[in-house]
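Note that this complex is displayed minus one protein chain, with the remaining chains in position.
This part shows chain A:
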Amino acid sequence: MGRYIVRRLLISIPLLLVISFLTFILINLSPHDPAELVLQAQEVPVITEELLVQTREELGLDQPFLVQYIEWAVACLRLDFGESYVTGKPVWSILGPAFFNTLKLTLVSVAVIVLLSIALGVICALREGRLVDKSVRGISFFLTSMPSYWLAALMIWYFSVKLDLLPTSGMDSLASYVLPVIVIAISYAGIYFRFVRSAMISNLNEDYVLYGRACGLPEKKITKHILKNSLQVSVSVFCMAIPIILGSTVVVENVFAWPGLGSLSVKSILSRDFPMIQAYVLVLAVAFVLFNTLSDIINAVINPKLRNDL
C-alpha cells in the first residue's frame, strides 16, 4: 500500500510540470505585451518606447523563454507569483486570503454534500421504487434544475429578509456559511446521491450480499459491505468535487458577497491582471491534480485490486 502511494505521487509530478508549463505559455501566447499592460494598469499617462524596454527588463521579459519559465516555476513553489499588474502588491497576498476563504466554503460544502449524498443514496437504494425513493428523486430533480442564483435569491429573501434568521452576505460568522453552503450543496448533492444510489442498487444484486444474508449476517452489516463497495465510484466524484467547486463559486460568491476566488478571478480577468490570472489558473490546476491523486489513493485503500495496477 505504501509503495502504491509513493508511485502514485511520483506519477503526478510530470503532470504538474506539464500543467505549469501550459499555464505559463497560455499567458505568454496572449496578443498583449505584458509591459504595456503593466503600464496601462498603473495608469502611466504616456507610454514611451524607452519606458517599455525598461519595464520589460524589470519583469525579466528580455530573457530566453525557457529561463523565464524556470524562474517563474521555481518562484511559484515559494508561492511567489510575482506582483499584481493593477495594485503592484504581491499576488499571493491578495490571492492567498481569497483562496482560503473559498477553500473554507468549499470544504464545508463538500462535507455537507458527502453526508447528504450518502444518506439519500442509501435511503433511496434500500427503498428502491418506493415512495421515499421516488419523492427524493423528484424533489432533487426539481431543485437541481433551478439556477443557483435564483435559488440563492429565494433563500436570501426567505431566510434573511422575511424570517431575519441569517445574514444576507459577507463571511462574518458561522451563520454566514449556512446559505451559501445550502445553495452549493443542493446543486451538487442532488446529482451525486444518484451515483451512490445506483452503485448501491447494483451491489445489492451481487452474490456476496446473498451469501452474507445466507450466512445470517444482519442487514446492518450487509449494508455496510454494500456501502463500502458502492463508494468506489463516488469517492472519485466526491474528491473531484473539491477542485470543481473551488473553481466555480463565482455566482454564489457574487450573490453572497463572499470575498473569495470567484469574485477575485472575475475582477482580475476584467482588468487583465495577468500574474493574478496565471496564479489563479495554476492553483486550480494543481488542486485538480492533487485531488485526483487523492481519490486514486482512497480508491486503492477501498479496493485492493487496484493496488496492483500501478
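The working rule: contacts are C-beta pairs under 8 Å (C-beta built on N, C-alpha and C of every residue); 3 or more make two chains touch, one makes a residue touch a chain; residues count from 1.
Everything below uses one rule, namely that contacts and distances are computed from a predicted model.
Between the listed names "Serine/threonine-protein kinase RsbT", "Nickel import ATP-binding protein NikD", "Cytochrome b" or "Sarcosine oxidase subunit delta family protein", the UniProt record for the complex's undisplayed chain reads "Nickel import ATP-binding protein NikD". Touch with the chain omitted from the figure is made, among A:Pro147, A:Gly170 or A:Pro218, by A:Pro218. Although one chain is not shown, part of chain A still touches it, namely residues 205-208, 210-218, 221, 225, 228-229, 302-305.
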